[in-house]
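One chain of protein is taken out of this complex; the other chains stay put.
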Amino acid sequence: MRPSGRKLDELRSVFIETGVTKHAEGSCLIRMGDTHVLCTATIEDKAPPFLKNTGLGWVTAEYGMLPRATNSRTRREAAAGKQTGRTQEIQRLIGRALRAGVDRSALGERQIVIDCDVIQADGGTRCASITGGWVALRLAVNKLLKAGVIVSDPIIDHVAAVSCGIYAGQPVLDLDYVEDSSAGTDGNFILTGSKRLIEVQMSAEGATFSRAEMGELLDLADKGVEALVAAQKAAVA
Amino acid sequence: MRPSGRKLDELRSVFIETGVTKHAEGSCLIRMGDTHVLCTATIEDKAPPFLKNTGLGWVTAEYGMLPRATNSRTRREAAAGKQTGRTQEIQRLIGRALRAGVDRSALGERQIVIDCDVIQADGGTRCASITGGWVALRLAVNKLLKAGVIVSDPIIDHVAAVSCGIYAGQPVLDLDYVEDSSAGTDGNFILTGSKRLIEVQMSAEGATFSRAEMGELLDLADKGVEALVAAQKAAVA
Amino acid sequence: MRPSGRKLDELRSVFIETGVTKHAEGSCLIRMGDTHVLCTATIEDKAPPFLKNTGLGWVTAEYGMLPRATNSRTRREAAAGKQTGRTQEIQRLIGRALRAGVDRSALGERQIVIDCDVIQADGGTRCASITGGWVALRLAVNKLLKAGVIVSDPIIDHVAAVSCGIYAGQPVLDLDYVEDSSAGTDGNFILTGSKRLIEVQMSAEGATFSRAEMGELLDLADKGVEALVAAQKAAVA
Amino acid sequence: MRPSGRKLDELRSVFIETGVTKHAEGSCLIRMGDTHVLCTATIEDKAPPFLKNTGLGWVTAEYGMLPRATNSRTRREAAAGKQTGRTQEIQRLIGRALRAGVDRSALGERQIVIDCDVIQADGGTRCASITGGWVALRLAVNKLLKAGVIVSDPIIDHVAAVSCGIYAGQPVLDLDYVEDSSAGTDGNFILTGSKRLIEVQMSAEGATFSRAEMGELLDLADKGVEALVAAQKAAVA
Amino acid sequence: MRPSGRKLDELRSVFIETGVTKHAEGSCLIRMGDTHVLCTATIEDKAPPFLKNTGLGWVTAEYGMLPRATNSRTRREAAAGKQTGRTQEIQRLIGRALRAGVDRSALGERQIVIDCDVIQADGGTRCASITGGWVALRLAVNKLLKAGVIVSDPIIDHVAAVSCGIYAGQPVLDLDYVEDSSAGTDGNFILTGSKRLIEVQMSAEGATFSRAEMGELLDLADKGVEALVAAQKAAVA
Partner (left out) sequence: MRPSGRKLDELRSVFIETGVTKHAEGSCLIRMGDTHVLCTATIEDKAPPFLKNTGLGWVTAEYGMLPRATNSRTRREAAAGKQTGRTQEIQRLIGRALRAGVDRSALGERQIVIDCDVIQADGGTRCASITGGWVALRLAVNKLLKAGVIVSDPIIDHVAAVSCGIYAGQPVLDLDYVEDSSAGTDGNFILTGSKRLIEVQMSAEGATFSRAEMGELLDLADKGVEALVAAQKAAVA
């Protein structure tokens, strides 16, 4: 029934390749089907000004899409002179999600910037950014630990995300672009490795939804995140 | 237990005063406790370019906050030269929510712009904007119907929103600023008059949450929206 | 002869309601007929950098208009990404006018920001902003005096403003939007409580004017400001 | 008594050199003492959109200052990414003033843009821009008349401007930078060749002023404009 | 002598992988040593407005760098709100260079946009962008030819670029970042497949240079471009 032939509860194939750029403190290329996102982590010695003398660190994220990551070319935000509302919404979400998995006191007064740049888009770029962003973050933190800059691990748990939606009347896991474009309801679900919820964003794009449907999507998300966390573990091993 | 002395499932007092500006096609001032938002609806004869020759209309929203609507003065966005990511996120949400209650084909190729300007803020401004924005929209559409510009009512159902969260370990309805600042989890729930879900946005600001907690917040939201829809009905009667 | 039926030298009805927002150090809503402006005063502990170590304080103003304060919707400046030349001109005028009534040395090295936001416009918004802005300023300064932060009153005199113009060949006081749109000459007159001139801005929009006409407008302004100062006194009593 | 040794009612020496650039339809370099402004007029075949099908033309102005026109270097507005409020205020004033001397119906649906660029500043740059701008406008209009593009002269009268102020307690004509910096009150006076008033802008920079003082400044302005109009006549002869 | 151990006239290893994104009409990833640039070509049905009704097409380019393509993180231009002067200079250069190899009349009134995004930087990114950009362009044009949209091949010749400089007193080919940072003189040389010059940009960064040295660098460039053109041929075969 799904355009891709996938089962309702089937993720796209997930590959996470680490160490893809020589400069970043942590990096990976995450591919969820045809959605490819390059995630890098940069460690900065200073925390943002509002954290001065608090002993707390910060994790933030920036998100971008190459102009031709999409089917028709999207205007380059740098040329347009500003980031769209969509871009800002996404990067705020990524940062918030990753911070939920971090003990900022153990991190100390420094900042880690996660850059998520979409090389090719086929739906679910924000979720892939979060799942891949966590891997880049994990690798960067490993460097800090190895170098003895910090002594206790600030990473509390895995953070991974997946989209689910009602497509053609059926709850489906991990929507690709074709499904996403015509789904009546869809949502993004961000969970920890221990299946606690970090963020749930469900939205009726065409049809409102019931609490029962919401429950079904949460079940799918649970299942999807389990596989994504396994992929993260394999990648950082 | 709540700083305001309210019960866990108690809304702040809600007042919706209509017809507050002489120029707009629809307007109201919504007050939810100390959160006051002025909502106006402007009818424009043309739909946005991407709808040309589709027969479909559009509802969009803009959101702003007066600089001293907040406890300490916030920089004026017009002076700063751009809207913050937060502002853009909110106004996209308001527009999306209101469109979910509109039959855009019955509206025809025109646009209604809902401006939501926060006069005084005490938490929950985006929810108040949606609830009040719907009233302004309803009044503007009434004008179109009365003038015979459109013949069938494009408004399918009420749209109202309320925030809920886990405050001091307890699920509470309609957070004010003090609660919002320290809640571990909070969310915004947008529902129709018939209690279908339009948008659910839950976020762990400090503590992750379980599906059971999520269910409790949904119960509260249900109850809150019931009262808000009643207030909308009274206002537009 | 006037569209509103007012006499040539008749002000619109003036209401000044104070304490309209709970956050600001001083606030009022001034209504001159259908022109409604919300004025708030914010006290900042620091003066602008160019006053460092001078012992002098500063009063500045920002001006904005809600998008639907006008008959047809005006583009939101925050969305446009900049303030128009008109807005900047007006807010510079408000700040300059209010400073003329303040002993900046008695104020000390702090800044008071007056925000004037037009809720509904029907001509004369800059004058209403000055008259109402002074009330907000007065209330904020009262707080400083009461708290003993400053010991001598930095406010030297009232500051109030009114527009006058030649409408249909006749000098008239306090133009509303209809008059303003077709007046050949109009001007803004800012005076102190003791009737000294602070600023005179007369401009031929369609017809040049003589010194005799200028004198007549000054006479009207004198009369109008007298009433406005009385309203200020009543408001802050 | 004046730093320059001038009499109270003495203008600085005025030179207007026309034809200073080969490209513009009209141009002059006006020097009022050490204030030097290059004024050019550009004829555009189209009027602004808001005049479409009205038969009316438009005159507009832009103003700029070379970074080192001033004693200490001023930041280049193009590099800063925006024009200051002061610049916008001045260029709006120049355009308004020149339009007051033009019959826009005789001009027809075209636009003349007056660019006023300050090469060297020593006070009074906006007044010099208006006086010189009129000369550039006159020359450009002459071209249109000579080419038969328009048949009746749209220029109704001369437009010239001068600043006056209260310096060291005395009313003085044509303030230079040193005087302008310490004047308690100053103003800009724009008049026609037949001594009708176009715009009066008086402002208390440090001390409020009386109507009597205002009268004295108007007398000085009258006298100054007489000389400026004579210089305009000589320049365009 | 060279930090990388390369001979004076030795290029870094060059790999050009085509078809790297599924959406673009032409694409490649070019790797010159550790400099990796993703180049995509987008065909647009319309030429820019200034070519309307000329029968001529256009090739333009945009250039960007991922924030962590560099050793320390570079601020994201989209977040900064503008492209730097360097970025604009580079993308103008790429467009100019590629147009020199195109018969714009054979291309017809359409535009091809070449996006060059640096994934990892180690010197020479603008040269790699040109060499890789040509490959993306060639592939996109092939599509137009194959589809019969155009009938004669608008591509006249190969276009490739390489940097050369005086490093530690010796002329060297294809500078990497370490060499580039300390070279006294360096330049970029853009040539056609038939070794005609398209653009030469030589610049003394620390030491001026003689015509003899310039000749030596041109010899090196000639040699380098020969190898790059061979790599292009292999890639598009």
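Here are a few things to note about the model shown:
Labels A, B, C, D and E are assigned to the chains in the order they are written; within every chain, residues are numbered from 1.
One rule holds for everything that comes next: a residue touches a chain if its C-beta (ideal position, glycine included) is under 8 Å from a C-beta of that chain, and two chains touch if they have at least 3 such contacts.
What you see is a predicted model, and the numbers here were worked out from it, not measured in a lab.
One chain is not displayed; in the complete assembly it touches the shown chains D, E.
Of the listed positions E:Glu44, E:Asp153, E:Glu199 or E:Glu226, the one in contact with the omitted chain in the full complex is E:Glu199. Of the residues in chain D, those that touch the hidden partner chain are 21-24, 27, 34, 38, 40, 42, 44, 62, 64, 66-71, 73, 76-83, 87, 113, 115, 117, 119-120.
Hidden from this view is one chain, which touches chain E at 82, 85-86, 88-89, 91-92, 96, 100, 187, 192, 196-204, 208-211, 214, 218.
Criterion: only the chains that are shown with their structure count from here on.
Chain centres here are C-alpha means, and the one lying farthest from chain A is D.
Relative to the C-alpha centre of chain E, the farthest chain centre belongs to C.
Averaged C-alpha coordinates put the centre of chain B at 51 Å from the centre of chain D. Within chain B, contacts with two or more other chains are made by residues 81-82. Chains touching one another, given as pairs, are A-B, A-E, B-C, C-D.
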